[in-house]
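Single-structure report; data block below.
One chain of protein is taken out of this complex; the other chains stay put.
Chain naming follows the written order as A, B and C, and within any one chain the residues start at number 1.
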Amino acid sequence: MNPKIRVTVWGENVQEHKLPAVAKIYPNGMHETIAEALRELADLEVQTATLDQPEHGLSEKVLDHTDVLTWWGHCAHDEVDDKIVDRVQTRVLQGMGLIVLHSGHYAKIFKRLLGTSCSPTWRQVGKKERLWVCNPGHPIVQGIPSYFEIPKEEMYSEPFGIANPDEIIFLSSFGSGEVFRSGCTWKRGNGKIFFFRPGHEIYPTYHQKEVRRVIQNAVHWAHPEGSRWMDTGPIVPIDITAAKNRARGRMLSQTRRTRLSLKPPSD
Amino acid sequence: MNPKIRVTVWGENVQEHKLPAVAKIYPNGMHETIAEALRELADLEVQTATLDQPEHGLSEKVLDHTDVLTWWGHCAHDEVDDKIVDRVQTRVLQGMGLIVLHSGHYAKIFKRLLGTSCSPTWRQVGKKERLWVCNPGHPIVQGIPSYFEIPKEEMYSEPFGIANPDEIIFLSSFGSGEVFRSGCTWKRGNGKIFFFRPGHEIYPTYHQKEVRRVIQNAVHWAHPEGSRWMDTGPIVPIDITAAKNRARGRMLSQTRRTRLSLKPPSD
Amino acid sequence: MNPKIRVTVWGENVQEHKLPAVAKIYPNGMHETIAEALRELADLEVQTATLDQPEHGLSEKVLDHTDVLTWWGHCAHDEVDDKIVDRVQTRVLQGMGLIVLHSGHYAKIFKRLLGTSCSPTWRQVGKKERLWVCNPGHPIVQGIPSYFEIPKEEMYSEPFGIANPDEIIFLSSFGSGEVFRSGCTWKRGNGKIFFFRPGHEIYPTYHQKEVRRVIQNAVHWAHPEGSRWMDTGPIVPIDITAAKNRARGRMLSQTRRTRLSLKPPSD
Partner (left out) sequence: MNPKIRVTVWGENVQEHKLPAVAKIYPNGMHETIAEALRELADLEVQTATLDQPEHGLSEKVLDHTDVLTWWGHCAHDEVDDKIVDRVQTRVLQGMGLIVLHSGHYAKIFKRLLGTSCSPTWRQVGKKERLWVCNPGHPIVQGIPSYFEIPKEEMYSEPFGIANPDEIIFLSSFGSGEVFRSGCTWKRGNGKIFFFRPGHEIYPTYHQKEVRRVIQNAVHWAHPEGSRWMDTGPIVPIDITAAKNRARGRMLSQTRRTRLSLKPPSD
């Protein structure tokens, strides 16, 4: 009875074809490994989409049937068409959840929604990452102990140029002493956003069970709770007359609207 | 399969016995009218509790089995025992939802959780209140049009001495021109809090269908999503020894843990 | 001794030349009227910039010497060059204050920084607007009574598609009963942002003393407090070597830094 949550896993799918080391870890692409983790759950309906597909696999129809979108990109952010970014942003504001993974912090869609540089500091060096849970009762960390470790990951460090999060879910420390806000949430419009740091392409991070569990949890958390927020925008006056005309599908010129009896709600 | 959401409706239940005007509108007490609205929903399990009961009806056991608590109080805030307030606060931090109604803004528990005066400005005068929806996609406003009206309500006005809300759900305007943040959300610990302004005792507000719908929605929204956040507090060191022992499935007493060499996690 | 706050008042300056009604109220342009209000204060150094100037009057040099930028635009948002928007955004993240006025809510820079649609609902109808102060101690409302009125203004109404504000300074009600979050603050990077609703071009709003006072206060509030946040971005590793060299007062070229052994901070 309860309809499934429809998830679209977006992957850049570039380095998998260029770097043998990545192809070896993710022979079917990183998006397939992430999708596979989500397919473990019976209440999710999972599809993938990649940069090289028409409209990057994110047509109006696909997005219209997506409840939660996960986003992994790294070296080809600039190749994402601004029109598709507009479209994804609109869906997030309507209520679609968005899970941004690792270097997706530099994805156009993430920078667009946060309004900031989204720049971390980093070193391309394999270090042990330890992720600490900041709210053990949060739905995103169910089944996760007070911390977990990833044996080797790319090191990120503060400052991280993000808009102040609504919640901090994970803080990381690295073997080299750096720290990072590795799990953060925001809301934009009616859409929930979760950024989750781990996932450098040259490490088998998305095969690790704790990482998979966090993404599974995040999809459930980000699932839209209410109806779609369809922006009324500038052209729709709030009054009974306009509402009637909307129903009739007609755009009213300001002149015409003025001629109608624009009775405000009475006091 | 899906267990019911367990709601406790708390009512001060004082003016109902003192003021005939109130008794006439709410012959079984305001809490019963609110409970009745929630009992319309099959997925809720609803009980009531009142000030005059032992422990104000909020024993450890009752709270332990409460997912969402609604709170209405007005003239007897000071009679609520601080120990019970401590207990309710602890449950909210663990994850219990809290819906604070009308003059409950001055309840000890609300001031305790927000940290501010929670003072509005007001006039005890019956005015038409119009509540405007600020996010039409939010779960709390499902089924509510862009605004709805309450024919007569007590007038509140800004400034309202609250900690900045996480979300503003409703703004009110009154027939006399005043405005108020009438629906606001916060999170404290793992608990969700919703304040909803309407409900002066001398008006039949809780009989109005839009008001009932908002409270019904809010209970669903405030329902705990994750596990209980049981504060570890000072006595639980996070260390590799404990982690190893956790792995071995053993619970350590604090005494034992102190005797172990508390080796930090190795880098 | 205390250096002046350098303000740049940006104006679209289009309707002033097209609509006689606007030209009559603002014969030198709306930007000149706003600048004039700010020039009343001896501690401000005020210049203007307009859309029709090269680089819209917002060259690197101009922005580099601007502490606070005010922005009014309405009918020509799309004509603002994206490169200039990038530049303004970068300066805000570094710490420049930004005051967005009236229909500037649809300016590219405002939508860029907030990440949302920034859509209000509105009717082009002259109504009395009453602005209520939500925090009477806030620096932006110093000298403003608990509310003030603008005799005729364009009506805006909720929902207003903004990211949740850090603070709500003003709420408006209109003669027709609508409400709006008319004064809101956000922080992005190190920059403070204030949106202030009034200022439709066909009314003499920027001649009104309360409105001028709020903008004056907001400029003082938005003035950068700290140093510029120059994003380190991807190319600057944080390591002990760099720290040592910083201590020696030397700037390292990226080339040189790459050649150094990037030893992490030792534990």
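Definition applied: a residue touches a chain if its C-beta (ideal position, glycine included) is under 8 Å from a C-beta of that chain, and two chains touch if they have at least 3 such contacts.
Fair warning: this is a prediction, and the values are worked out from it, not measured in the lab.
Within the whole complex, the absent chain has one touching residue among C:G11, C:G29, C:G57 or C:G95, and that is C:G95.
Across C:D43, C:E60, C:D81 or C:E225, the single residue that touches the chain missing here is C:E225. When the missing chain is restored to the complex, the residue among A:P136, A:G199 or A:P224 that touches it is A:P136. When the omitted chain is restored, the residue from A:G126, A:P159 or A:G226 that touches it is A:P159. Among B:R39, B:R188 or B:H220, the one in contact with the hidden chain is B:R188.
Residue-level contact of chain B with the missing chain is found at 89-90, 93, 112-117, 119, 121-123, 125, 127, 157, 159, 161, 163-164, 166, 175-178, 187-189, 229, 231-234, 236-239, 262, 264-265, 267. Across the interface with the omitted chain, chain A contributes residues 130, 132-136, 146, 157-160, 164-168, 171-173, 177-181, 267.
Chain C residues in contact with the hidden partner, per the touch definition given at the top, are 94-95, 128, 130, 135-142, 145-147, 149, 166-167, 175, 187, 189-190, 221, 224-230, 232, 238, 243, 246, 265, 267.
In this text, only the chains that are shown with their structure count from here on.
With centres computed from CA atoms alone, A is the chain lying nearest the middle of all the protein shown.
Two copies of one chain, chain A and chain B, form a contact in which over half of the residue numbers belong to both partners. Chain B and chain C have centres, each the mean of its CA atoms, that are 37 Å apart. Chain A and chain B have centres, each the mean of its CA atoms, that are 30 Å apart. Looking at chain A, residues 166, 175, 187, 189, 229, 238, 265, 267 sit in touch with two or more other chains.
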